[in-house]
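Encoded as structure tokens, here's the structure I'll be asking about.
A single protein chain has been omitted from the complex, and every remaining protein chain is retained in its original position.
Up next is chain A:
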Amino acid sequence: MYCRWMYFCLNIKKFIRLLPAIILETFLFGILLLGIGAYATKAIYSDKVVNKFMVGVVAREEERAAKMLVRFIGSMDSIKDTISFTLLSSEKEAEKKLEAGEICGAILVPEGVIDSVLSGENIPATIWLDNSYSEMETEVFAEFTRAGARLLTTAQAGIYAADAFCREKGWESRIPLTEDYLNEAYFSAAFSRTSLLDKREVEAVKGLNLTDYYTIALLLAFLSFGGLSFGRYVQTKNGEREKLFESRGMGAGGRYFMEAAAFSTVFALLGTVVCVPVLMLVINKSSSFFKPGIAWLLLPAFWFVVGTFLRMLLQLTGSHAGGIGISFVVLMGFMAAAGVFIPSAFLPVWMEKAGRYVPYKIWMESMPVILQGEAPEKTIAAFIPMALLFLAAGAGVAVWKKER
């Protein structure tokens, strides 16, 4: 019917006219969110946790070896911003510091470690980990130690070759000096060049670095709260006007459908216009995994789906101040559970499990796929039922509210 189409078009016009005010409000929300984001980042990646966690090194006998290990490993580009090494005098001191939480792990350098490397005996270093630290730190630290062990093993070949060369030339007296030199050269050259540790740098989601991850997370949070700012202007009640619409053939369900479609269309426009420049900025300024491609055409569809969800939420809670407040709290909960603020790997297990059932989890997973230039049918296929489900659910709520 023509009145429905007119209602849809005029609602689009209404929401577009409201955009400047909405963008301003969203901007204020954004500042709030950036504050939360900065706090969360500091909490996760600051001295306390990954960024500079402290690892103790205990040398049982060969203090020279331990010092050398600390010096070389500590200067590696890939870990110098992440781990600080501290030389400890004894295992007891290491235990105490582990218990006090001052260090998150300790490397116990075995006796005769240099000799063992030279002889090919390979006495393994003992690693103590503090389980009270989050899994992510333990994993990062364990990865560092594994990588280190691999590098030391490879280093032996070079050492043996140098020994053999010195003996052949009759330079036995130069062997210790050569070994020291080779060790130093190997460590400084090989460790700093290794990509193994860089690759294992904390990944929030498979194939995404933290900048990419938080770009997506912040865009999703920023625009979702922006969508809530529309709350005051959406019609969730059945007033005199709506009753008259109904008597003229435009019922609560149909009216909701048109209004929600208009809302989501404008929201899709807002989402696309805001996120594309931000993404382009991220691509240019970091080693981003994002790749512009044809799949990016799905961005409006993505934001449309988010819009249908937000509109449904507003229909459920109401467009008055209290209702918008409830929607805000619900969104915060959903986003937290879906890992928008803090990657799921850092969340408590129960929260991570709960996050699997909220739409934000799906969006946090599908957005990177789109932004990496891929458009798998599964992702596209998921959008249509999601949008229809949210529209239908919202219409159901509208009818239910009218009947009450």
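Operating definition for what follows: contacts are C-beta pairs under 8 Å (C-beta built on N, C-alpha and C of every residue); 3 or more make two chains touch, one makes a residue touch a chain; residues count from 1.
By our rule, contacts and distances are computed from a predicted model.
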Chain left out of the displayed complex - its UniProt protein name, from "ABC transporter ATP-binding protein", "High-affinity zinc uptake system membrane protein ZnuB", "Thioesterase domain-containing protein" or "YwgA family protein": "ABC transporter ATP-binding protein"
Sole residue of A:L10, A:A185 or A:A381 that reaches the chain not shown, by the stated touch rule: A:L10
Among A:G170, A:G239, A:P277 or A:P348, the residue in touch with the chain that has been omitted: A:G239
Absent chain, residues of chain A that touch it: 2-3, 5-7, 10, 13-14, 17-18, 233, 239-241, 243-250
